[in-house]
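Following: one structure in structure tokens, then a few remarks.
Let's turn to chain A:
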Amino acid sequence: MTFPVEDRQGFSVVMLNGEIDLNNSPDARKVILNSLKKMKHVMVDLSSVEYIDSSGVASLVEGFQYARTNDLEFGLIGVSEAAMSVLRLARLDQVFTIYSSLDERLEHGS
Partner candidate 1 sequence: MAAEIHANRFRLLTEQVGRKFVAGVEDFGYGAALLVESVFWLLAGRWRQQRVRLSAIVQEMMDIGVQAIPVVTILAFANGAMMAMQGIYTLRDFGAESQVVSGIAMSVTREFGVLIAGIVVAGRSGSAIAARIGTMQMAQEIDALRVMGVSPVRYLVSPILAAMLLMMPILSVLSDAMAILGGGVISVMELHINLDTYTTRVFSELVPGDIFQGLIKSVVFAVLITLVATGNGFNASGGAEGLGRATTRSVVLCIAAIVVADMVFTFFLSR
Partner candidate 2 sequence: MNTTPPDTSSQPVIEVNNLVTYYGDQKILDDVSLSVAPGEIMVIMGGSGSGKSTLLRYLLGLHRADAGDIRLFGKNIDTLSSHEWMEIRKKIGVSFQGGALFNSMTVGENVRMPLREHTSLDENTIKIMSRMKLEVVNLAGYEHLMPAQLSGGMIKRAALARAIVMDPGILFFDEPSAGLDPVVAADLDNLILRIRDAMPVSIVVVTHELQSAFKIADRITVLDRGRILMVGSVEEVRHSDNPRIRNLLTRTSEDEPVDVDGYLQRLTEGAMRF
């Protein structure tokens, strides 16, 4: 299984979906890191994620850290309440750059 990546207005948007758990978080990780290697601006869309476990969140953390060390942009969009509560548990909601949607990010300008 792999996750689609869409190019929208200069952003790579990684569309995660379904349940992100131990079985497919390695795929998510690979897609995220690959996108960061190709594009300067990457957003991960969590709006169709029903459940994300900590291996999935760990992949997001790794992507974020990769972006920071390489001076790239990495953000989350469409974070559902369930995903947010997982992030909140480890206080990661204060760490990630989170937007409600890509439009919100675009309004901020670069």
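A quick word on the picks: all candidates are chains of the complex that A comes from, given by their letters.
The definition used in the following text is that a residue touches a chain if its C-beta (ideal position, glycine included) is under 8 Å from a C-beta of that chain, and two chains touch if they have at least 3 such contacts; residues count from 1.
This is a predicted model, so every value here is computed, not measured.
Put simply, of 1 or 2, the chain that touches chain A in this complex is 2.
Listed in rising order, the residues of chain A touching candidate 2 in the complex are 21-22, 25-26, 29, 51, 53-55, 57-59, 61-62, 81, 85-86, 88-92.
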